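A protein chain is absent from this complex, but the other protein chains hold their places.
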Amino acid sequence: MPFNPHTPKDVSDMLAAIGAKKIEDLFDEIPKELRIESLAGIPDALNEMHTGKLMMARAAQDGTPLNFIGAGAYEHHIPSAVWAVTTRGEFYSAYTPYQAEASQGTLQLIYEYQTMISSLTGMEVSNASLYDGGSAVAEASLMAIRAHRKSKSQRILVPTTVHPNYRKVAVATATGQGVRFDEVPCPKGFLSVGDLKKFEGEDVTAIVIQQPNFFGVLEDVDAITDWAHANSIMVIGSVNPTSLAILKPPGEWGTKGADIACGDCQPLGVPLSSGGPYAGFLTTKMENVRQMPGRIVGRTVDANGHQGFALTLQAREQHIRRGKATSNICTNQGLLVTAATIYLSLLGPEGLARVANESHARTNELVASLTRIKGVKLAFDRARFHEAVLLLDRPVAPVIAELARRGIVGGFDLSNDYPELGNALLVCATETRTSDDIQKYADALGETLKAAVRAA
Amino acid sequence: MSNIPADLKYTKSHEWVRTLANGNVEVGITDHAQAALGDLVFVDVPEAGKALKAGDSFAVVESVKAASDVYAPIAGSVVESNSGLGSQPELINSEPYGAGWIMRLKPGSAPAGLLSAAEYQALLDAEG
Partner (left out) sequence: MAMQKHPEKIIFEYSRPGRGAFGQWPTERDTPNEIAADIPENLRRKKPAMLPEVSELEVVRHFTKLSQLNFSIDTHFYPLGSCTMKYNPKACNAFAMLPGFLGRHPLAPDSLGQGFLSCMFELQEMLKEVTGMQGVALSPMAGAHGEFAGVAMIRAYHRARGDLARNEIIVPIAAHGTNPATATMCGCVVKEIPVNDEGDVDVEALKAAVGPNTAGIMLTNPSTCGVFERRIKEVAKIVHDAGGLLYYDGANLNAILGKVRPGDMGFDVIHMNLHKTFSTPHGGGGPGAGAVGVSSRLLPFMPIPVVGKEGDKYRWLTEKDLPQSIGRLSAFMGNAGVLLRAYIYMRMLGREGMHRVGEYATLNANYLMAQLAKAGFDPAYPTRRASHEFIITAKKQKNDLGVSAMDIAKRLLDYGFHAPTTYFPLLVPECLLIEPTETESKEALDGFIDAMVSILKEAETQADLVKTAPHTMTVRRLDDVRAARQLDLTWKPAA
């Protein structure tokens, strides 16, 4: 056993103290017929060297292709200091900060995170994270239902320009509690107030607006927010945190600002890592703070009057309120919050704005380069941020497959989730894609489209 | 030993009930309940006009270690809630039967099934 310190003498001394003859005796309360003989399906142990060889071979198998997908997970430069400090044992192997006096490091860090994310989203207060951007939309919807004093319908409007996986997660998570998600079709690639007119006069609790939307297109957030508030509908903004360095934050949408903001911290110092772990964020105005799920850290004083930090408002949470808790969430994404806080401290307001601007410029360069190729068109002629939809003259899947063979991850095929768009491909370039990378993609795509026979 | 004024009525869920001169009924939580909860940090009170059945939860009292529902002892409609609790939830700890009242109710029917002070004391003794 690689991590067990017990020597035979330790074992015999301990058994003697217990008054048992062998370790098996300690399991004598378990019915014999339940005891397993052997875990034959588990392979033999590998020491660290052989484990390393195995894992390196598996990782090498996948290689490091050139990535041009966004779709909710964005490749940005991550300063070395972020993970060097985050993987320090004192952060990595620390527990949830329930014993506040032994966890002041984690607690202060979360307080700093709450401050940064609140400011970034233009809101007043934040929690200590949720699982990811998808579950954040679900939790925000449930929170809006609790916070809305008048609406009884539990209806949430969700435009189809919201990330399709976020919509699916919201449905899977919240319909069990009677929440009704009404999809609002947006065939033009953005949501307009005209699409919402039919809901006027009905009891709707909240609307989710994603900015930039799933297609990278910028929504008319002011008009939609004002429309919603005029109709007693709460506004939930699902936003990309990098974009907030240069885009108007949800707290400033319309006249009154959005009521709740949510999203994923992944762009802030968290690597793509095959899909997770990421971290959902949730912020709101002070008047809604008691309806917010998840942990919250507050600053207070100790018995000597010195500044200290502790988890607060815990009476809302599962370990106290049990069946009537705001959510069942317990473990969240603490280590990723640590990384995001360090990342935001290193980038600062100017650095983050530069990342946003550079990513936007690269996507423009990518779109210009690819649309010069015969058979490639831009889908939506509208303001966008760092992501774009291209229309191909043939089915997308085989094109993606061919690009993959050439070591390029060309984009996300939209035809499964949005068949009405036709042969649509969602592409993204961030500050990590150089002009050479973009040229490489353009060359590969050009060759692919020239060589293949057009679909009949 | 918790304080149990003889002139009030009580419920099994640790609410007290005082009949006011105008026939309305004032409701709060007992000394035993506030001691068990510890220092209160927030009270969520109902809006005037809200209709309640006996046993409905009409408020939530929140301390650092617990958040408990407060239940309507009889049916009726809410006349007013104690707005002072918004800034001073600790009134429930210091004056549970006085300034710490939570809600005043216009009863829909005569109060029934409530415990006397002696019966409430017996309940606390049995709980141990």
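Remarks
Every chain is named by a letter (A and B) in the order it is written, and numbering of its residues begins at 1.
The criterion applied here is as follows: a contact is a pair of C-beta atoms (placed from the backbone, for glycine too) under 8 Å apart; a residue touches a chain by one contact, two chains touch by 3 or more.
A quick note: this is a predicted structure, and the numbers were derived from the prediction, not measured.
Within the whole complex, the absent chain has one touching residue among A:296, A:392, A:424 or A:442, and that is A:296. Only one of A:344, A:391, A:424 or A:442 touches the chain withheld from this view, namely A:344. One chain of the complex is left out; on chain B, the residues touching it are 38-39, 41-42, 62-64, 89.
As a convention for this text, only the chains that are shown with their structure count from here on.
Look at where the CA atoms of chain A average out and do the same for chain B: the two points lie 44 Å apart.
Every residue of chain B that touches chain A in the complex is listed here, in rising order: 41-42, 44, 62-67, 69. Remark: chain A residues 290, 314-316, 320-321, 324 touch chain B in the complex.
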